[in-house]
Each structure stands twice: as C-alpha cells, then as structure tokens.
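Shown here: the complex without one of its protein chains, the others still in place.
Here the chain labels run A, B and C in written order, and each chain numbers its own residues starting at 1.
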C-alpha cells in the first residue's frame, strides 16, 4: 500500500506558512496513494505561479512550464502518450487569466486530465494583484479603488463549455478534496476541480475562516446529470458556497476521439516504418 | 434622415457572391441609419478574417487589426475616449478561437461595445478549416475525419460570464438583425450578437436553407431577465434554433466603473497640467 | 516545369494569376518576360501587357473580344459553368494554356489527378471537364513558343511544391505530432500532412491559437515523439515565448516560419524574406538554435529531415524559414526523394541508467547534451522547469548553477556548428558575386548564367543553412570575390548585416525587393545594371 509519504521529497517548499497550497499538496498525495498510483506513474504539468510550483514539492514526473500554458502542453503530451495520467496544477491567474483560451478549448476537446485550479483569488507569486476570480471591489496595491471587473465563475463557464466533470473543493478540507481528486482522476475526460484556497499574504478577504463559515457540501439530492440545475447551483455564492461535484457526464475523451489513438498503442511506443516512407515518396 | 446608402463606399467587397456577410453589412448600415448615427460618428474595430474586412466596405472610422485582438483594441480606445460608439466585427475564429481569452475578459469588464460575431462556423479567409463553432463531425480538408471537439456555444458561455446583452441573429433576416443591432448599440455595456451566417464556399452543411428551416424567433414570453432560463434556452440547438435576445441585464458599463472616466470628459479631451507634474516631481 | 501561384487574399474574385514556365532545361525561377498571358479580366492585361513578348499571345476571358495576332478569346467563366461551376475558370485557363503550348491532354489529366483529393472524385471529374473545354477551344491555334513534348508525357521528375516537400520530410523524419493554427502560407504544409497522414503514426491537431500549437508540440516532444508546427510571421510572434520554453527545457521542436510580407498582416498571400533576423533572435535571452532556409522543394524535404534529426540530437529548437513562393510553387523534382531508412533514437530509459532513481535530466556534460528520458517510461523521474534549474530539474537560484546550466546549453554550439553545410558557391572568386539565401536561388543562378553568357565574370554564394552561421566558410567564399552584392527580399538586407556581423565583410551594394513578389532573374539583372552604371 502506498501512503502520502511515498511522495515526499527533500526539496524545501517555497510557500508561506499557512498557505492553502499545503492542503492541496496533501490532498494530492493522499489521492494518489489511495488510487495506488506510484510517483513514477504520474505526470504533473503546471504553469507558472505559486500553485504551479506544486510538483517541485512532491515525488513525480513533472513539467513546470509557462504561465498559462499547462493545458496545451498536456494536450501534446497526451497525444504522444495517451496512457499518461496527467494532473495539472494551475493558479486562478494561470488557468483563467493568461491561460483562459486554452482552458476553454481543452474542455471542448475533453482532454483527459485532472485540473486542480488553486483558486486563491489573487496573483500570489507576483505579490498580490487582482486575479480573474477576485471579488469585485477587492482592494489590492494595483487596484486601490477595488477590482472593477465581474468575478470569473469557473464553474459556470466550465458548465457552459460542456465540461464533463465540474467540481469545487476547499484546501482546508483535505479529506474531501482528496476524494474529489480521486473522482477527477478516475473520470475519463476533462475534470475541473476549482479549489478555494486562502492566500495568507495577499488575500486578506477570503481567509480560511471566511471560507470555513460559508462552505456547504452540495446536497446529496443534487442531480449531477442535470446541466441546467448545475448551472443554477453554480450561481450560488456569498453566505453559502456549495462545494462538491456540480456536474458529471461521460463523453468520449480526447484520445478516444482520435482514431489514430483510440484502441491503439501510444504513439511514443509505435515504430518507424521506412517502407511506408518509401511508398509515399514514390507514390506522387 | 440617414439611410443605408449614406454608408456606401466605392471600395469593392472581397466576398463571394451569396456570402452571408452581405446581409450583415446591410443590417449594420440599416441599424446605424435608423439610430441616426452618421459615418464619422461610428468606430468599427475588427480583427482579421472575412468578417473582419466588413468595415472596409462601408463608410466609417475603422481599425482593421489583428486576428483575435479586436476587443483589447476596443478596450483601449474606450479608455481614451469613452464617448466613442464602437462596433466590433469579428468572425467565429477571430472571436472565440484566437480571441477567446479577450472575449471572456471583455465581458467581465462589461466593455461597452456591440460585438457582431459573424458566425459562419468555419474559417473562411483561410479557406475552410474548422472553427470553434463548427459542428462536431463536420468534415473539412484539414479535418477529414470530421471535427472532434465539442462545438463552442457562444450564447452559453456569454451567459456564464454574466454578459448583460446576449442575442443571436441570422444574416438571412436583415430586418430582424438590424433591430438586434440597434438594441445592442443602445445597450450600455457588452452586447453580444452571435450571427449565424452561411459561408457558401466552405461550409456546405450550415447553408442558408439549412438555417431557414430551423430558425425560430425566441418566444415573446421568454423572460430575458432570468439567467437560468436563458441558459436552458441556449442549450436548444438542432431542429429548432432560437433567434433573438436571450438575456438582458444592465450593470455599470466599463467606463462607468472607472472613476477617472465616469462623469468626466474623455481622457483624449483633457488637458496636460505641467503644474501637477512639477508637484509630483518635487514631492518625493 | 515550375509554376507559381499569385493570388490575392480573397476567396473569389480579385486579380489572380498562375504563372507557368516550361523548359527542357531545369528552371528554378519565374521569368519576367511573358510568352503567354492568361487574363481573366482587363485589369490583368493592363498590368502585364508591357511584359508580353512581341510574338506572345494572350488568352482573354472577355466576351466582347475578337481574336487577333495577340488575343485569343476563351470564355473561361462560361466554359467553367458548363463544366460545373464558375470557380473552375482557372482550370479552363490551364487547359487552354497547355493546349497552346502543345501539351498532350494526358499531361493535364495527370496534373489534376495529382492535385485533387482522391476522395473527391466529383471535383476531379468536373475539373477535368473544365480543362478539356479550355483545351479544345485553343487546340491548333498558332503559338511561337510551342514546345515539343516527349512521347512519354510525364515530366522527367515529379512535381513538388515546398509545402509538400516539408510535409514529406516530416513523415520521413518520423514526425508523430503536428499542431497548427491556420495561417497562409503555412497551412498548405499541414494540409499536405493531413492528406498523407493515414498510413503513419502521426496526429495533426488544429489548435485554438499559435500559443497553444507551440506548447502542444513541446508537450508531445517532452513525452517522447517528434513534433512540429508551421505558421507565418504573425503566428511565429505568438510562438516566441514557447520557443524559449523549448530551449530552456531542452525539448526538441521543429517550427516552420512560412514568410510573407509584413509588418503585421501585410500581404497574406505573397512572399518575402523579412523574418531572418527575427527568427535568429526570437524569444528573450539567449540559446542555441538551428535555422535553415531551403531554396527549393526538394531541399525543403532534405532540410526538414535534417532539422528533425538535429533538433532531437541536440535537444534544441530547429526553425525552417520558408516563404510563400517556396511553399506554393511547383517545381519538377530532378532526383527522387529518399527516406533516411532509420531514425536515430536519442532518448534513453532506465536500462541506460546506472541508477534511475537519481536521474538528472539536466546533467552537465561535456557536449552540453544530457541524457533525455521520457516521463512515465520507467522509474527515472523526469523533472522539468522553465525556471533556471539544477541538474535534477528543480528551481535553483544559485550563481554557480546558473552559470553552469547556461554554459551547458551554450557549449552545444560547438558540435552544432559542425553539422552545418557551407553555403553553395558558384564561381565565388569572380569579380562580381551575388549573395543570397532561401528561395531565391533559382532566380540568382539564372541571373548569373545570363551574366556569364554575356562574358561577365560573375558568381554567387547562396545560403540555406543559416545558423549556427557558417562563419569560416562564408568568410572564405565571399572573401574571394572582388565585390559582392546582396540579393534579398527585404528592406534592410538582413543576411548582409549578418555577414558583416559574423565575418566583417561588407557588401558593395544591395539588390533588394520587397513588393511581395518573387525575384525574377530580370529584376536582379536590371537592378544590378543600375548599380553598376
């Protein structure tokens, strides 16, 4: 049996004490251990940001890439080897800001990855500017008059794009988060887990206590197959914040849609056929 | 009284005979004339594509810019001069593909522009590749196995982003389209009019006849203030395609949210104050 | 045989022409003097009439026209409609042309067969009919430049354009993933790849934008397959950040920049050589890269194969600098293309490692190349960061490590330089040397031939493998000439600057053209004569 500690590494974390990222890291390790996925069997792809540093702090294969670009990298990796199990660690700025376009189109592809969006509702690594998910009115050094744009609702948008696994987690509830991550990994297709995460240094509004008071598990009787209900539920925000799975639907995942990949060995394992090359060179 | 022909120009159109863009151009001119907006009072900003060439073919100020980037340009122009009346002509690839991220964030800002998305569900100018809105399964030269990604639903996504004016038009119904455009221009804030448009050269599926058969005006009793209903309605697609206004809500537009602009003269008309500069240079 | 496509950036209408040169000698450049002009409208005539040879003829599409010494009316549009649609007016014209120059109809049939998708038999048939109608209309008309066609109608070589050359090169080089966002003139490469992909383990994905295309191929390459993308300058701009990522993470990628005139959108369907300096320096800070600019479709094939191999071998980006002229023009292939036979494996796995558990993706080695494992293929953990990293792939800010990793990346240049072939040189020790690069070679070599026939001591040096710059060979070859002139399709003579930067040699003058059209030998000669006056 694997345990969380099988994913431990020496490399010192770079996060502030009390940061919600620790909870997310713990939940990831726990989920992988529970699913019996060993460190060398997992690939983590991340962008740039505090969230995106996550894979440095656990034992795994990783590609810590560019701000906003984790999903295209994951897409390419998946084409090369559709047997890869890919988790994406990304921030709210990384995923919904710089990477917003890829977010939309990776969902359209139903790319089979599990996206953990560390949603601290602020730009952490660059020291506290507003992020797409910052509350309207939230004051920061760069937004002294408060944020002016409507807050981005990742759940609504993912639903509008037809995402087949849409969930919200909280970094303060590691056990529940681990179980969401497990469901996400088991889901064949794009799984979005937007994770509410306090940033103790730059988000003085949405603190651990603030969330603790508001978070409500989605009720058991919520029908996760009803898109319109899920959308309505996604509009709930404020005194009560629903956490859990909003919506599930299985449609063929990205690599199942590509006939060259579905039911075939991964491209990376196929062999080069010089005959075929000669044939085509002689055929035109 | 202005008429459509006040917007006529000598410059020859570049479009194929029978292209839906002609209907959109006609509706635009008609709408502007009806609103008594004169050619020099309107600014059209467009990206790159067949759709984006539109302003060349009518009398107006225009900035025919980069593929995907019309909305950021419009944002900057609006900051410089919030009295500008801006229409954006953009294609489905331009707006939802290359420009997808700007689309989302311009809606979050509630940028006060009227977006005419010429949705021919294909890349016209580059000769017929799939666009984000192409039907899944549609075959093209570049997608000989058919499109594999889920079709992008602009109405759903705009709703999920809280867009305050969400409508669908049809290039084949110039009168109704003109009236939608007029409503869009009158709306204070981001107005999306996704316009179904046949492309006679590269979209053999979604033809004029195909649309004609399916298009249904949104029923009078549809409550345009109900987001959840609008979302449910947006899921309708197939034998019946609803056309008209899905949703309306007025929240302060972009330039009203910026205290430096709201209730002030446009930045472009303000004067330079060397005194204030001296003050700040001496104050630190 | 060669043909260039010259069309405006519109779908229908506009002024387009398709120029064909036929010769029994090998030809590689368009010609300025026209023997045969096909004009679909009056505008064409206005524009091209002064280039018409005295005994040349014009196939003219206007109803009202009467036949005379020069003009032959051919109702292109009408005949096209008869065959199935106006859009085939071009095909009617092609049929008429070949008829006039005395080609057998089989030849045209073959061309069309080549051009149309096998799956679209109807389109082929209709076009064949269109060609036939054009062919018959002109059959037997007088023409001074009729060619004698060999019994066997098929040309000695096959026909190949640059786009197909690159696509074939990619397949031959075992490219398994191509991501792209459509952009003229690069789309054709991907179109060819898609249409030939079937038997191969290769996936072609259209991305949402160029940022995505670039990062997709980095992801694929990281995961172990060869990968490429193709775009034009505007899309390449969007790829520059990813180019730096590939470099920093030492992930091999092949990127095609199909140049067209800019800045910005510019002339989307025309040709130019304005991106050399940009691709040489694209992305912030510095890293080694390969840059190749093929001069013909078969060389495009060869250099594509080479680019894939070298990118993989050195774990660096390789850039193919093509242009619209090269990509869209059809040339006869003299020698058949041949595949590499086998693909060198440059990755390692657990079996190659003494201790997979302590695998270091960025191990400092003498050559700068570190053993490259792929993720999830064994116990070796592959850890990659775009931040400056230590040998393991962890973020590191240490001074010594930074310098070591930077040096490790740069030391590769030593061996990379050895992979570069010297520029092609023809009478480099002449009084008068032309220096050029990329797709203009044909025009330059013809111009030189003409000069030499006029008794002028002229030669040329032509670059196709541009970076790492073949400094010594360049200095040596160009240095032999009394003086040299740069021939380039840009305003500032970018290769000229590069040559001065790298060798200190300074051109005596410049023959520059940046109107979006390819070089004609006559362009070169007339500008040269001006300069020499």
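Definition applied: contacts are C-beta pairs under 8 Å (C-beta built on N, C-alpha and C of every residue); 3 or more make two chains touch, one makes a residue touch a chain.
Since the model is a prediction, treat every value here as computed from it, not as a measurement.
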- line: Note: the excluded chain touches shown chains A, B, C
Query: Pick from B:63, B:208 or B:237: which residue touches the chain that isn't shown?
result: B:63
- prompt: Of the listed residues A:130, A:157, A:224 or A:245, which contacts the missing chain in the full complex?
  reply: A:130
Statement: Given B:43, B:155, B:185 or B:200, the correct residue touching the omitted chain is B:43
Touch criterion as defined above, residue of C:137, C:192 or C:240 at the omitted chain: C:240
Message: Please identify which residue in A:201, A:235 or A:251 touches the non-displayed chain.
response: A:201
Message: With the missing chain put back, one of C:265, C:332, C:464 or C:527 would touch it. Which one?
response: C:265
Field: Interface with the unshown chain - residue positions in subunit A
entry: 12, 14-17, 48, 50, 66-68, 97-98, 100, 123-127, 129-130, 132, 141-144, 201
Message: Suppose we count only contacts with the excluded chain; which residues of subunit C make the list?
response: 8-9, 14-15, 211, 232-234, 236-238, 240-241, 244-245, 247-249, 257, 259, 261-268, 270, 272, 274-275, 277-278, 280-287, 385-388, 395, 397, 399, 402-403, 406, 410, 490-492, 494, 497-498, 500-501, 504, 506, 514-517
Statement: For subunit B, residues touching the missing partner are 11, 14, 39-43, 45, 48, 53, 55-56, 59-66, 68-69, 71-81, 83-85, 101-102, 104-105, 258, 260-261, 267-268, 270, 272-274, 276-282, 284
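Following the convention adopted for this analysis, only the chains that are shown with their structure count from here on.
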- line: Rounded to the nearest Å, the gap separating the Cα centres of subunit B and subunit C is 36
Task: Would you please write down the residue numbers of subunit B that are in contact with two or more other chains?
output: 97-98, 100, 132
Query: What residues in subunit C touch two or more of the other chains?
result: 208-209
